[in-house]
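All protein chains of the complex are present and in place, except for one that has been dropped.
Showing chain A:
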């Protein structure tokens, strides 16, 4: 087996990204189809407006936090490619964070490196950053939150979580998982948590409720509303509302509408990977009833609920399956959303029993094939002007089936392994239990 040094891998990945950014500049100037993502022009235009002291929301279709335009201010002062370097640096940071998380769980070095390769050498991810998509920043923050929790640094995790929800909204789906994982028996403020070890077997269930039933109601309440959960909730909410408040103070309703409400109420009639797009288009001329909205929200909600309740303690795995399911059932799906779970995939691979030579490859080909099939119909509609709405919608159904199939294979071949092991109880608590 060929061994790859982590440092060489990072160096190669960095060169690859720099090369792609430079190549992208060339392609943009010389070819009809631009390498740069159209959203990057939106971010850059918003940053230009901010540099002029104007609102970034004067740029139509800028639907992000003003923080993003602020981060891209050097695009105006320094170079137009600054943002691409920033996003690609975040992309490399994700690789470093994957390695750090796996090492903390005592995963062997070579397996860590292969898992990092699954991120850094994934053509989908390295093109996302170099084309100027901001998602690698979000991925890096999510992984950093996991690292903070693994280090027992609750306050920092809460601050970053509040900020990332302000920055990109969708990580709000992780809130119940993060709250559940902060179980008093596994995570305490000022105490380093005991992490799972890759070579150890799956631990026995040690749920808060089972321990608490032996005691009284007060202990149960204390367990549910533990100090750690309250601190995490209050701090992350405070950071979220503070960032949102500052943005609202600066850009008023424009910010609220474009960066927040738009994402919460978004229903796009234009074609995208979602199974709902054609249904939305066919009914766009009239208002959807409350019942219709509930019915379309129910499958997504139920899946999230079950996944959180079932897998919350295996934090990286739960975040991964939650994200895949959230994207698969969303009313709008674009290719950039896939990066949201690509960054979590390497964290669960060491705990998977999938035979990568057969079942793993089959899953990859199934997922890629369903996506390619959709893209073919999308191309005929958008670039050839053929009426293939029905075919495209059916391709979306096939893509949902592929997502479901891959998700079920991942779940059924996963070794459930809670991230945090039970903490050693101190003497006073043991005494209380004996009473």
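To be clear about the criterion, contacts are C-beta pairs under 8 Å (C-beta built on N, C-alpha and C of every residue); 3 or more make two chains touch, one makes a residue touch a chain; residues count from 1.
Just so it is clear, contacts and distances are computed from a predicted model.
*Asks:* Which of the following is the UniProt-recorded protein name of the chain this complex doesn't show: "Proteasome endopeptidase complex", "Dihydrolipoyl dehydrogenase", "Phosphatidylinositol-glycan biosynthesis class X protein" or "Vacuolar ATPase assembly protein VMA22"?
*Replies:* Matching the unshown chain against "Proteasome endopeptidase complex", "Dihydrolipoyl dehydrogenase", "Phosphatidylinositol-glycan biosynthesis class X protein" or "Vacuolar ATPase assembly protein VMA22" yields "Phosphatidylinositol-glycan biosynthesis class X protein".
*Asks:* Give the residue, chosen from A:276, A:320 or A:337, that touches the chain omitted from the document.
*Replies:* A:276
*Asks:* Pick from A:160, A:174 or A:198: which residue touches the chain that isn't shown?
*Replies:* Hidden-chain contact among the options goes to A:198.
*Asks:* Could you tell me which of A:11, A:52, A:155 or A:302 touches the chain that is not displayed?
*Replies:* Final answer for the missing-chain contact: A:302.
*Asks:* For chain A, which residues touch the unseen chain?
*Replies:* Interface residues of chain A facing the absent chain: 41-42, 45, 59-61, 198-202, 268-270, 275-276, 278-279, 281-285, 295-296, 298-300, 302-303, 306-307, 310-311, 321, 325, 328-329, 350-353, 381-390, 393, 397, 400-401, 403-404, 407-408, 411-416.
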